[in-house]
Each structure stands twice: as structure tokens, then as C-alpha cells.
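What you see is the complex with one protein chain gone and the rest in place.
Moving on, here comes chain A:
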Amino acid sequence: MKQNILKILPVKTKPVITLTEVSYSVNGVVILEDVSLQINEGCYLGVVGPNGAGKTTLLRLILGIIKPDKGEVLIYGQKPEEYLKSEPVGYLPQRISQVIYEFPITVEELVKSGFETIERDSLQWALDVFRISNLRRKPLRELSGGERQKAFLARAIVSKPRILLLDEPTTGIDPTSRDELLQILENLNRDFGITILVVTHDIGTFAHEAKCLLCLNRRVVCLGEPQKILKEEYMRMLYPEHIVFPHRDD
């Protein structure tokens, strides 16, 4: 098989997620085509691209929720389903059913859900990280959108995963909560070495926060450090219809 893997910073660490010539289509419509990348340990990667670029599909392929038509996805050298048997991946999907907000379920119950045993220290750590310890006994239905998002993020990290995949984590929350959230993600990446992938439309914000940007539009358009990526030529490839750069006469 032709190897065309694009390495992502930091280059000196070991590979965490590897995609080799991955393609995926639904009813003949190509969603992702020949995507090859290697995401190394400790990377904080922002995945950007227009609607329908395949960003969410990329996360679902990494998790093994869907299988590629072609190519291979590996997490620490294992197929996703094998890796997940031994270790969870922290995940925040784009949309969560509204029903859970109508049902009386507390923050603590949500954060512990799905795990056979969660140590008291881990639970406290996850709640402390997102600064929601005071909300642990409150039902989700009594929380604001930002607080609910933090509760689900605490759920994503409570098992202390090595990988965190977040799909539009800043959607629907106010600028103050967004800034707080971004600060927490940066701390998680820096202090605990968690490899973070964030799918986002908020390209401006994540250009400052993420160590790397991956521009996706069914294929990999470009990837690298944000300051090298945020150039007119790449942005025009990514958003040909909508990007207007100020014209400079000088």
C-alpha cells in the first residue's frame, strides 16, 4: 500500500492516531477521500473546514463508530475496537439528545455513567477541572447550556483518557464560558499530556489555541502550525465562496 502519511507536530513523540489512505462514502457520495495523517502524542489539533467537509465523519472513523470503505485507522497501533476494549477515549459528540435535559439526572450521575468503577478522586478531579464541583448534585435540567457542556466534558475526561475527541465543544455557549473552556483544554493538553482533537467552525479562536490545524474538505487541504496555515491561499481552498480578505494597495 502506498504510504502517504502526513506527520503532525510534535514530531518527537509517538504516534497516537494513524489514518492511512482512508476513504468513506455514503450512498455513493464521497465524504472523505484518501485521508492520510498521523497524530502524535501530546498534539492539540484543531480540525476545520466547511459544512460537509467530513470533520465529524473523521472523528467517527477514529472511534470505529463507522468503518472506512478503504484504508486503515489505528489508535496506538491497534484497530479502534481493539483499543477501546482496554482504554476509553474521551468524546463529546456534536449533538446530544435533549431528553437527557428533561430527565432528573444529576451532574455526578452523568459523569459516572457508563463506567463500572470510578474512583472518588477521579470524579473529584474531573469536576474540579471544569469547575463544576458545586453543581455535582444538581440535575442537568437546572443548568445553563455552558454548565451542561462542562458536565459532558467532565464525563469525557473522568476515566483519565490519553485521547480527547471534541466535536464543536464551543457551540451554543457564551464568550466567557468559551474562553474558560479553551483555557481548560489548553491546561489538559499541557499539564496532563492529553492528545486533543477539536472539530470546530471557530477557526479564529482555535488558530490561537491549537498547536496544529488540519484543514479538511473531503481531503486534507493543509495541516501544520496555525500561523503557517492561516494564509489566503489555503483559506480560499477551504472556503472558496465565503472568504473575503481585505485588499491592500500598498
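Here is the rule we go by: a residue touches a chain if its C-beta (ideal position, glycine included) is under 8 Å from a C-beta of that chain, and two chains touch if they have at least 3 such contacts; residues count from 1.
Quick note on the criterion: contacts and distances are computed from a predicted model.
Q: According to its UniProt entry, is the unseen chain "Electron transfer flavoprotein alpha subunit apoprotein", "Metal ABC transporter permease", "Phosphoribosylformylglycinamidine synthase subunit PurQ" or "Sarcosine oxidase subunit beta"?
A: For the chain not displayed, UniProt's protein name is "Metal ABC transporter permease".
Q: Tell me which residue among A:Leu37, A:Ala53 or A:Leu165 touches the hidden chain in the full complex.
A: A:Leu165
Q: So one chain is hidden, and I want to know which residue out of A:Glu33, A:Asp69, A:Glu87 or A:Glu225 touches that hidden chain in the complete assembly.
A: The missing chain is touched by A:Glu87.
Q: Spell out, residue by residue, where the missing chain touches chain A.
A: Output for chain A: 60, 63-65, 84-93, 96-97, 99-100, 102-106, 109-110, 112-116, 137-139, 152, 155-156, 159, 165.
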